[in-house]
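The other protein chains are all here in position, but one chain of the complex has been omitted.
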Amino acid sequence: MIDYNPKNWWKFIFYFHKSDTFSKLMPAMLGIAAYTAIFAYVENNILHYVPIRNPLTVHSLVGFVLSLLLVFRTNTAYDRWWEGRKIWGSFTNNSRNFALKLSTLLPEGHTSRETIRILIGNYLQATKDHLRGKAKVDHLTFTATYNEDYYKDHKHIPNRVAKALYTEIYKLHQEGLFNLEQFLALNNELSSFTDNLGACERIKNTPIPVSYNIFIKKIIFIYVFTMPITAVLEYKFWSIPIVTLVFYAFAGIEIMAEEIEEPFGTDANDLGLDNMVVNIKGNLLEIL
Amino acid sequence: MIDYNPKNWWKFIFYFHKSDTFSKLMPAMLGIAAYTAIFAYVENNILHYVPIRNPLTVHSLVGFVLSLLLVFRTNTAYDRWWEGRKIWGSFTNNSRNFALKLSTLLPEGHTSRETIRILIGNYLQATKDHLRGKAKVDHLTFTATYNEDYYKDHKHIPNRVAKALYTEIYKLHQEGLFNLEQFLALNNELSSFTDNLGACERIKNTPIPVSYNIFIKKIIFIYVFTMPITAVLEYKFWSIPIVTLVFYAFAGIEIMAEEIEEPFGTDANDLGLDNMVVNIKGNLLEIL
Amino acid sequence: MIDYNPKNWWKFIFYFHKSDTFSKLMPAMLGIAAYTAIFAYVENNILHYVPIRNPLTVHSLVGFVLSLLLVFRTNTAYDRWWEGRKIWGSFTNNSRNFALKLSTLLPEGHTSRETIRILIGNYLQATKDHLRGKAKVDHLTFTATYNEDYYKDHKHIPNRVAKALYTEIYKLHQEGLFNLEQFLALNNELSSFTDNLGACERIKNTPIPVSYNIFIKKIIFIYVFTMPITAVLEYKFWSIPIVTLVFYAFAGIEIMAEEIEEPFGTDANDLGLDNMVVNIKGNLLEIL
Amino acid sequence: MIDYNPKNWWKFIFYFHKSDTFSKLMPAMLGIAAYTAIFAYVENNILHYVPIRNPLTVHSLVGFVLSLLLVFRTNTAYDRWWEGRKIWGSFTNNSRNFALKLSTLLPEGHTSRETIRILIGNYLQATKDHLRGKAKVDHLTFTATYNEDYYKDHKHIPNRVAKALYTEIYKLHQEGLFNLEQFLALNNELSSFTDNLGACERIKNTPIPVSYNIFIKKIIFIYVFTMPITAVLEYKFWSIPIVTLVFYAFAGIEIMAEEIEEPFGTDANDLGLDNMVVNIKGNLLEIL
Partner (left out) sequence: MIDYNPKNWWKFIFYFHKSDTFSKLMPAMLGIAAYTAIFAYVENNILHYVPIRNPLTVHSLVGFVLSLLLVFRTNTAYDRWWEGRKIWGSFTNNSRNFALKLSTLLPEGHTSRETIRILIGNYLQATKDHLRGKAKVDHLTFTATYNEDYYKDHKHIPNRVAKALYTEIYKLHQEGLFNLEQFLALNNELSSFTDNLGACERIKNTPIPVSYNIFIKKIIFIYVFTMPITAVLEYKFWSIPIVTLVFYAFAGIEIMAEEIEEPFGTDANDLGLDNMVVNIKGNLLEIL
């Protein structure tokens, strides 16, 4: 995630970073400009077509419903992005609350304090990697019991860490350090971790229904590629920037929605998971 | 559900899978093209009508309110689809949490562990089949007690499985394996299963009010079938692709909404319940 | 509520059931057609007005804001309808859960089992009748204690049934059948019944603020009745179907919103409360 | 709040009650009609300007974004209104549940029953008055302990009543009538009263950010007052009703949003708090 000052107009207007929508669409925009130029030349200079009235009436009709669909697309993508952000805010709060409860129940200096602190950190680290494709064992911190052997050859590393956490809590319960009610309460806290992971996986694995994706892309394509046919009669070579910028407006919204609908990656618009994991680990170190 | 890469533009623009909206609408689109062609020929070549100004003004007025209605339709359909997805995410979490609690309370090797694991799997299997029309007894796994005889001749198989689960929990409570509070807590977990099923049935059995369905279809019909009357005067034979594509834009949105508003089927856009049930059963096997 | 297959296009396009919006608006549509015909005849054939350019520009401006208001209206009406559906889903779940808890706590064959089963059924029956105007005592099932005399001469029958349920639970608590915590838990379950009833009454008794209702109807009226003034100059007698269908589009949306915003009646679009009450009573019979 | 039948079209179309939006805007509408008439006379009859093409293109561009802002305004205002309604529904339920719990815990005939019943009634009465400007001591019912002296010279009367309720509950706890858990549970119920009051105050004291209010009013003003400049060239004296009605459409939506965004007053669109308080007091009398 890029941290930025939203009030800086000039910078943004003339900002052409490589991760910017404008830059991403540049090759396609050049292609469409060339395509429109050919139409403009052929219709005006070779075939000498005469202008028609209201050359864009039909595009106006369809542009309306396309705009509304793009806003629907943007809203659903943003909702996923914001839900992802809330889930990671919940990870932050839950890990701290879980640690605070344990720090009350466990005597100072008990060896499990460090183990559990490391395991929570591992859980979040593994979750982040898992959401970005594949959890990597060598990103984890090992303890005597939960070392490389414990993790390797397992597919779903976050669940493996969760199992270790459950085992530790169960062991402490067996040692009589907390009674059944407290044990079940801590179990519930752990459940909230796996529930959050489940919600992240839901966002990651359930994109918007494929029909909408196909439909929006098809309509944008038809819309932009039929526009020069009539537009060049009215606007001559001015239609080159016009069609290009209309394409930028519509395709840009779709591109941005694609970026944020899966918010756990490393794109400029994705959530800053790296920072969050580091912050949480720092918090845990203070508490446990 | 089809898993796909949402960023693949070219593939989607030229994608004509049989379950794609474009392919589904193809016969209707051909019909409308022919219908428009007849108008174009008759009005221009036989009757020699003269063009009118602003041939599509009225369609523009009505197209606006129709577009807004279609977005309303899309939003409500998507909300059902996403709610369905959340409910099945909740099934995943609840079944795992329920199993985890039991695995703590039941001694290792207790025979009820396997019975309950099988029953939870059956519950989800039966729910999936039930939501797709009819739960099938031969999709279930039988145990000594809950065998084919137990299920057959019952209409609502998921409720029958739930009853078996309640009975097992009650029996274990009678055996003194957990106290009243723990028994009631487990009962509450079971309630969440039946609540989820109730929510799925609500989505499945309560489509959008029939008036909206009729109204939207009527307006699309009137809109598209009156369009050639004036459009052919201005756009001549070009109105054939124009009217056809306007029909594609409006009817496509309605078709997609129809597909996702009942998300438990086996359409390309429906939720991947098959995979989810298999995954949950795998999780249970690890826990209990 | 009418159960229907949403994918049947042809049926809906040519469907003119008496409860259909089209049929309901038919008399008004005929009136507007006649009104427009008079304008068309007078302005074109008697006064011989000349056409003006852009006859519908102002209607386009106002039509936009009117369309947005109608969508606002539709969204709020649909939210009530769907909230009503959720409340009745909650009635279904709560009555079953309440019965399940009691069936665990009460010994098999205890006389209160039947009494409470009948009272829950009565509660839902009375609630349904109450929401449809007036609860009728003769729709209830009587027991020895809670017979016709108990209910008659009371205005708010559902509350009267709730009082009977509270009395029964209190009596069982006095008999020592469950301890204070269990008693309070059951009390909470009963509260959820009365909370649901309160939510239904809120939906029923709080329509959209009257200003919006007046405003939307006034704007539709002005919009449609001023349209022929200029439209007949451009579209001649074609303006008769045009104005009529524009009226159908706008008034139809308002009519549908009126129907679903109060979802507890017996209209074609209202919720199927009759079936739900029957289903719940069937479920209770199995449990208690 | 006015209770009305939403399906009565003719009544609403010709309804000009003094609290109606149309009546409220009448003086402004007359002023705008006069203003437009002056333009029409000067430009057409004195200066003899010639018509321009597309006189309202710019108004169409701006009208679009203004309409969307007005719908945003309407949605947020309606959300407050509906949230206010839900809070008062919650007051109804909570006061009844609180009374029901106490009626179980307190022996029949205990003097605190009446005191607490009066205090709850006072709380809601004082809250209503407080939300309408200033809680009035003489609207309250006094008891021996909590008489006029207790309330006078205090600014925030609802909090003063809440303190009396807390004191009573604490006293009963000291008398040993309920144990610590029950005492804390009752405390939680009381918290929900003050939480609801806090939510009402939030709605009342936090209007939509002032910038939006200024912006919308400025845009409506500019929009309507610049409209005659070009409109009179095309529509001559017909522009008088046209501009007036466009003003009615836009300003009416803003006026209605202003009315409902603060839903606790005594306007025709505000919530019927008077009735609700009377109903709740009646319910309490039956229970305690």
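Which chain is which? They are A, B, C and D, in the order written, and residues in each are numbered from 1.
One rule holds in what follows: contacts are C-beta pairs under 8 Å (C-beta built on N, C-alpha and C of every residue); 3 or more make two chains touch, one makes a residue touch a chain.
Since the structure is predicted, the reported quantities are computational estimates derived from the model, not experimental observations.
Asker: Among D:8, D:23, D:45 or D:60, choose the residue that contacts the chain missing from this document, as touch is defined above.
Answerer: With D:8, D:23, D:45 or D:60 as choices, the missing chain is touched by D:60.
Asker: Can you say which of D:44, D:104, D:187 or D:283 touches the chain missing from this structure?
Answerer: Hidden-chain contact among the options goes to D:187.
Asker: By the contact criterion defined above, which parts of chain D meet the unshown chain? Give residue numbers in ascending order.
Answerer: Residues touching the hidden chain, for chain D, are 52-54, 57-58, 60-62, 64-66, 68-69, 71-72, 76, 166, 170, 183-184, 187, 191, 194-195, 198-199, 202, 205-215, 217-219, 221-222, 258, 261-262.
Asker: Could you list which residues of chain A touch the chain missing from the display?
Answerer: 1-4, 6-7, 9, 12-13, 15, 20-22, 53-56, 59-60, 63-64, 67-68, 70-71, 74-75, 78, 81-82, 85-86, 89, 92-93, 96-97, 100-101, 104, 185, 234-235, 242, 245-246, 249-250, 252-253, 256, 259-260, 268-269, 271
Note that only the chains that are shown with their structure count from here on.
Asker: Taking each chain's centre as the mean of its CA atoms, which one is farthest from the centre of chain C?
Answerer: Here the answer is chain A, farthest from chain C.
Asker: What angle of turn lays chain A on top of chain D when you fit their CA atoms, given in steps of 5 degrees?
Answerer: 145
Asker: Quick one: which residues in chain A touch 2 or more of the other chains?
Answerer: None at all.
Asker: Viewed as a graph of touching chains, is the assembly arranged as a line, ring, star, complete set, or other?
Answerer: Contact pattern: an open line, chains touching in sequence.
Asker: Sort out which chains touch which and give me every pair.
Answerer: Pairs flagged as touching, ordered by label: A-B, B-C, C-D.
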